[in-house]
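Note that this complex is displayed minus one protein chain, with the remaining chains in position.
On to chain A.
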């Protein structure tokens, strides 16, 4: 019983650690106007998805209040 518990518990601890570590390492996620979710730095998202002349909101950070404005 003890050995069984230790092996399975070890697996559970590793899994929980991996999940939390993965979350910490992850890039910020951004919600675009067309409801798609992309990841990357704000600069990457601005360059890749927010091209154009209108100064309207293009993407919202899912992990904070930051917004990206279209290039004007």
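Structural remarks
To be clear about the criterion, a contact is a pair of C-beta atoms (placed from the backbone, for glycine too) under 8 Å apart; a residue touches a chain by one contact, two chains touch by 3 or more; residues count from 1.
Convention: contacts and distances are computed from a predicted model.
Chain not shown in the complex: UniProt lists it as "Methylamine utilisation protein MauE domain-containing protein", one of "Methylamine utilisation protein MauE domain-containing protein", "Dipeptide/oligopeptide/nickel ABC transporter ATP-binding protein", "Enoyl-CoA hydratase-related protein" or "Sarcosine oxidase subunit beta".
Along chain A, the points of touch with the absent chain fall at residues 1, 3-5, 7-12, 14-16, 18-20, 22-23, 29, 31, 35, 37, 62.
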